[in-house]
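Only one protein chain is missing from this complex, and each of the others stays in its spot.
Chain nomenclature is as follows: A, B and C, assigned in order of appearance, with residue numbering initiated at 1 for each chain independently.
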Amino acid sequence: MNGSKRVLVIGGGIGGIQASLDLADGGVEVILVEREPSIGGRMIQTDRTFPTLDCSSCVLTPKMVEVSLHRRINLLSLSEVVEVIKEGGGFRVKIRKNPRYVDEEKCTSCGRCAQVCVLAGRIPKEFDEGMGRRGAIFLPFPQAVPQKYLIDPESCLKLKKGRCKKGPPCVDACEVGAINFDDKPRLLQYQVDAILIATGFDLFDPIGKPELGYGRYPEVITSLELERLMAPNGPTGGEIRLGDFHPRSFFFIQCVGSRDRTVGAPFCSRVCCMYTAKHAYIVKERVEGAVVYVSYIDVRAHGKGYEEFYRRLQDLGVYYLRGVPGEVYKDAKGLIVRVEDQFSAQVREVATDMVVLACGIRPRRGMEKFFSSLGIETDDYGFIKTDPMTPFKTNIPGVFACGVVTGPKDIPDSVASASCAALACVEYIS
Amino acid sequence: MLGLLKREDLFACIQCGKCTGSCPEAGKTSLNIRVMVRKVLFGDWEDKEVPWFCSSCGACTIRCPRDIKPSEVVVGLRAQMVEEGEIPSSLYRALENTLVQKNPWGRSRNKRDAWTAEVGFEIPFIGEDTLETLLFTCCVQAYDPRCMVIPRNIAKVLHAAQVPFGILGRKEVCCGNEIRRVGEFGLFKQLMEENEANFERYQVSRIIALSPHCMNAFKNEYEGGDKKAVHYTQLLWELIQEGRLIFKGSYDKRVVYHDPCFLGKQNGIFDEPREVLKAIPGLQLMEFSRSRENSLCCEGGGGRMFLDVEMGERNGHKRVKEALALGAQVIATACPFCLLNLEDAAAVLDADIEVRDITEVLMEVL
Amino acid sequence: MSYSLIIAETRKGEFQEGNFDPLYLSDIVGLPSYILLPEGEYGILRGSCDKVIVAPLKEGEFLNPLNIIRLLERTFQAFGEPSAILLPHCSFGIDVAPYVAGRLGWPIITDISGFCRGEEGEIFIKTLYSEKINGHFRLKEGMRFVGTVRKGVFPKVAEVVKETLFEEAPSIEKDPRRDFIEYIEEEIEDVDITKADLLVSVGRGVKEKGNIPLFEELAALLGGVLSCSRPVADRAWLPKARQVGTSGKTVRPKVYFALGISGAFQHIAGMKDSDVIIAVNKDPSAPIFQYAHYGVVEDMHRLAQKMIENLRDQK
Partner (left out) sequence: MEVVVLAKWVPTTQEEELKIIDEGRSVDLEEVPFRMNEWDTYAIEEAVRIVKEHGGVGWVISMGSEDADTALRRGIAMGLERGVLLETEEDLIDPFQRAFIFKNLLQKKGIKFDLLLTGGQAEDDEFASTGGVLAGLLEVPYASMVIGIEEISGGEITLLRELEGGLMERVKMALPAVVSIQTGINEPRYVSVTGVLSAAKKERDFLSAADFMEGAKGLLQLIRVEIPPPKEGAEIIGGDLDGKVSGILNILKEKGVYK
């Protein structure tokens, strides 16, 4: 019924995926633009979801595949919207598709190229938050969609310096001749009737809280880094270790970069209490005899089954400690977390093997310019402003938003907002 | 009643405890700054001893996620006691001395320029010419024989680098940084006004502060605002970059740098002192685990140089032990209070380690 | 012939040494000396003054300016009016002298530490501005005054040996408005600093209580006892029993090792008879260097540190 209508969905995380599928299933043609080489977003980086502890990739991978196969979804990976012009009832959008240097049509995803890359295992892997390594030619992660290799021009010797080992080896290894060092960015233009923004979030960079020792002590990691250590498709195959170091004691610090004016973020990120609870659970489950501390300001277990999950954690013997640590440093005993345990009003200096920072949520970096070019209003922190009664609408008619781009949400809420926004789109364009 | 704070400001406190977790005095003294903020909010803080435990390192205020400024709550409580006249006797002396002689030690104001005697050349009074660059000595460096070497060294460096500068001599009065922190706002204002009048009268366009405490006062507390005050380490790094200091010889020692709270944490000057040290030939710079923003307070601030409080292990002792564990031969710092406290600790611990001001290390190779 | 009347101090029946200074001053000025005392035995005075006048008053009644003034009135009647009333400069002298001067309408000079006679007449010297200045005072209306005399500054005029007469002062009706009740001894403390051969004594320069243990250690390593000056005891950094000086203990150790003590007269008075005084002070103009046999210009903390290091090494 809407065969001629077209919607641009920006962002291929769980929100963008759900919205695209809903729109496409409703007969709308979807252009799904993803900046990264694969869709999947933040959710695909996580090991499991809370509070049910479902395997994230088991839930998400089928949806990602469905996106790639859907006849009404045009997936543009490695792509960015560069211009949007209001035109008639709709928009004319310009999209830059960045070069992959691997022909998507030809690549069979055999992986031989990656094996022979001179830099194989030497470049920090984005998907693993730098915990794992890749080469200059790589597949973002095993379940990536599109299931195509790409070359990172920043590290590839051929692209950067013009010369690699003879061959180069990847070219020699590729039986289908998919590698194309001459690939160039392409500018695509589309006419769309509506736009749905689902650009998601970044995590707060804890370098901004120097007292917590991130970037200084390798044993201080972010929650997303821990996700990668826990995930079966992560650098350690799900084993919680740093190289050969197997931590036995863990200290989780919540509200890192949330509820914190010193870093310009007085808001609550909504998800950290629960994902930390989940982490604590998995640690207890996988590391025998693990000693786990969780420091918090308030535990906000507001969702369905959340409080019960929190309670389960306590039954497992996790020390929930009310008080925000002042600092993390190292002495002869190892990492020391200095924190006031408020219920005993006592300052404790807790020695621990690993500190995990529950970093708060920030809008995706680099979106401000795009939003302002469109005239989209954002709040003080860069989240898109919406009205309470239409939480999926931006101030620009025809531009909708879902997921964390309008404010912190967990996965169920993001999915719900995606479906709502999709519905609103359909309503708008008909 | 709370100095610069109003009680209403404290309602925003969510009792997260970041302050207490950050406080170098928490645990070892009975100061629990979170509890103090809470009790002050409810108007039932009564203790007269605990507020004196704070060393004004500023960590609580810098890190407070709600911008409550707990260290100002301490200052407020102190101000209340100052107005009521109930303060520790040692502080009584320091304040009386500052009122009368313009320095907390009660040394004669007329001897404030005594340190110039041994520099070997005439140091002009700032008013003698349009010199514009003022070397601000302040009290510890002017009177403490151990610290007098700092102004002398800087004077020599400026002289050698042909930077014209002058001093206020007997006209200089205490910068008031600690006076404000012990809650004597009236006296602070008096000192500020006297110094600012001199800055104005002699058209000072740049102030070289020897102590981070003075620099902080000029930059952050004086009504005139940023009087182009720089810390001497900033000046030294400038001179080194401009190639105006010529090094002779080599300082072949392992040196660990201790960040003073008022230089580092509170004013963000972390790199210049390190750059100066790194520029010294032969010097091997080491880092404490707790360095930069996490530097462990020497406990010399907030009037604690004149106050005697009961406490557990002195942080200076911890610091010296940390330096020994690192294998450092020298602890270098850039604040007279840190210098005195750390040197004292090294002596008490009988530690085989030198404690030096950065200027002292520098002079070895100039 | 006029005379000088010395009102002497006794404590618990003991004749105080400080009474000799007014006696010697009287000899130097050239006046016959009469000495007024409470009930007691004063053979010790034979040969050193012209008259010993014993008042029919108990010590507690005598050491009282209100009774003294009544006693003086009767004494003047009996022996004539003196040219000078002299007292030792001590808690008694300073209690009685000004009151007597007020009642009599006479000038007063306290803490006299010198005397000379020249063109300007008789000059009494007293220190001003914490010992930094000597003031030369002249009596505008001739020799009639009340004075207190600093202890230990006037030597005995060698040739003076007097035929001392012992007399009884007339009895008086006591003034009921001031009454001695009792002496209060300070509580006995752990150590007796008056019995030590070596005193390590700290003053204001110690700066804070937290520094005391350093000097305790130094004293212990040297086998001495730690004492202090008034500011240290006032702040209760050391017990009062450790205080040297006029309001504390008078000590005569073999070595008095003073650190960070500037040398207020009250302190000097309590230690100046030590065999050897070693003074450490960072201020080279500290008055204590005038009294010490050996001086070290140095920060007391730095020096103590170093000494402790050396002493530990030797052990």
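Just so we're on the same page, a contact is a pair of C-beta atoms (placed from the backbone, for glycine too) under 8 Å apart; a residue touches a chain by one contact, two chains touch by 3 or more.
Quick caveat, the model's predicted, so the values are computed rather than measured.
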If you put the missing chain back into the full complex, which of the shown chains would it touch? B, C
Contacting the left-out chain in the complete assembly, out of C:G135, C:G152 or C:G210: C:G135
Tell me which residue among B:C54, B:V82, B:L135 or B:L362 touches the hidden chain in the full complex. B:V82
State which residues belonging to chain B touch the missing partner chain. 82-87, 89, 91-92, 95-96, 99-101, 106-111, 184-187, 189-190
With the missing chain put back, which residues of chain C would touch it? List them for me. 11, 60, 63, 65-66, 69, 90-92, 94-95, 97-104, 106-111, 120, 123, 126-141, 145, 175-186, 197-198, 222-224, 230, 234, 240-241, 243, 246-250, 253-255, 257, 262, 275-280, 285, 289-298, 302-303, 306-307, 310-311
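The working rule: only the chains that are shown with their structure count from here on.
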If you average the CA atoms of chain A and of chain C, how far apart do the two points sit, in angstrom? 86
Chain B-chain C separation of Cα centroids, rounded to whole Å: 45
Chain A residues counted as touching two or more neighbouring chains: none
Provide the residue numbers of chain B that touch chain A in the complex, in ascending order. 14-23, 26-27, 32, 34-35, 59, 62-67, 289-290, 292-294, 322, 325
Using the touch definition up top, name the residues of chain A that touch chain B in the complex. 210-211, 213, 255, 259-262, 266, 297-298, 322-327, 329-332, 338-340, 342, 345-347, 349
Applying the document's contact rule, which stretches of chain C touch chain B when the two form their complex? 207-210, 214, 235, 282, 299, 301-302, 305, 309, 312
